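Quick one: structure below, then a few questions.
Heads up, one of the protein chains got dropped from this complex, but the rest are sitting where they should.
After this line comes chain A, so read on.
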Amino acid sequence: MARTRSKGGAASTSADKTTSTTAKSASTSAYTLPAESSNPPKLFVLPKDASSSARIITLENPRYGKPTRYLVCPENGSFYEFTKIAPPNKSTPRSWLLSSTEKASILESQTIQSPELYLATPYDPLFLLLPALFTSSSNLIPNTDRHFSEILTLPNSQVEKALESRLVSVCDCVELSDDKMYRPNDSKLSSVILSKARKMAENLPPSMEEKFIKKALEAPVMGIDSVSSETQSTTNSTSTAPSAISTAPTTPSTSPPSEPTFAPAITASPAIVSLQRLRTSLNFILSSYLPPSLSKALQSSLPSDTFAPLEEYLSQLSKLRAEAAASRSNDINGGKRARDEEDDERLEKKRKMEQEDKVKKANTSRGVKQLAKVDTKGMMKLSAFFKKKA
């Protein structure tokens, strides 16, 4: 994908127009700050190969059912969705400073207050078709959606062709005389989605890799004891894809116990890691591009053994985590060490009390000690005779 600034970009969208007009106003008042635009320009990165006839259109989002903007280029029939990139921390003020790369004067540069960047990324129009095809209630989109139908009728539009080719991938096609009839095919759809997920899994962005793959598969770190090494060996025997990497650190389970080392109790084999990647990608696609009802149906229609080894690993992992958490909490309130400490504390207290008593006794005269033994039965307290002084 080429990076193009919306200003002067190939596509002449409405957003582009506002950008160029403000640019002009900025250049006229050279040394004073131009008045703030009521309709501030936005920064877009548009595809290089989008033709000048490309339009931003509003279509119903297949996932959320809300009107959403898409960039459509009718000449090559490609669809693009916009991804908004915003700074994570809203409190820090940010803005764009744009200047042309040619040696134009600095006056031609401009600032955009809002720090957002809209990225047009290729979008499979198949997703737009899915609600109409696979959910029973909805009718065909083109009739209800003005933008869509307009796009279809644009001169030398390739949109219809592109849509048709996508349609074929998920439908059985029957030709009756001159008419082509399409019947949605669930298994075709699921294979298409799966292949998309596979492709995505090949190249997950690092942030997703860290959060959904590494963190999710990470086993709690424990000092190796008999329990964890046992579980390690069992995972290896059950894991369907034995791998050199995961077996290497676990071989000591048969050898005499060595020094306690701090290592994760179990490690995921590459097969399991790739399964986790696939599942993460699939979940991402299902949860952001498909209508909720359809994604649910698709999920259940997947062959049950697809993720079986992964499931097994995950259940093992959750057990280990629970164990680790339990042992941690034991350390805090009920563990042996804690109990010992408590005993120590009690002994310490006792010792202190004894010492205090000793000091007290040493500071008590014999007479006072003897008086303590005196039977004072029948003797009233002096406060019964003498009133307390204020």
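Heads up, the rule we're going with is that a residue touches a chain if its C-beta (ideal position, glycine included) is under 8 Å from a C-beta of that chain, and two chains touch if they have at least 3 such contacts; residues count from 1.
The definition used in the following text is that contacts and distances are computed from a predicted model.
J.: What name does the UniProt record list for the absent chain among "DNA sliding clamp PCNA", "Phosphatidylinositol N-acetylglucosaminyltransferase GPI3 subunit", "DNA replication complex GINS protein SLD5" or "SAGA-associated factor 11"?
T.: Answer from the UniProt record of the missing subunit chain: "DNA sliding clamp PCNA".
J.: Among A:Lys84, A:Lys215 or A:Lys389, which residue is in touch with the absent chain?
T.: From the options A:Lys84, A:Lys215 or A:Lys389, the contact with the absent chain belongs to A:Lys389.
J.: Among A:Asp178, A:Asp305 or A:Asp375, which one is in touch with the chain left out?
T.: In the full complex, the listed residue that touches the missing chain is A:Asp375.
J.: Against the chain that's been left off, what residues of chain A make contact? List them.
T.: 362-368, 370-372, 374-389
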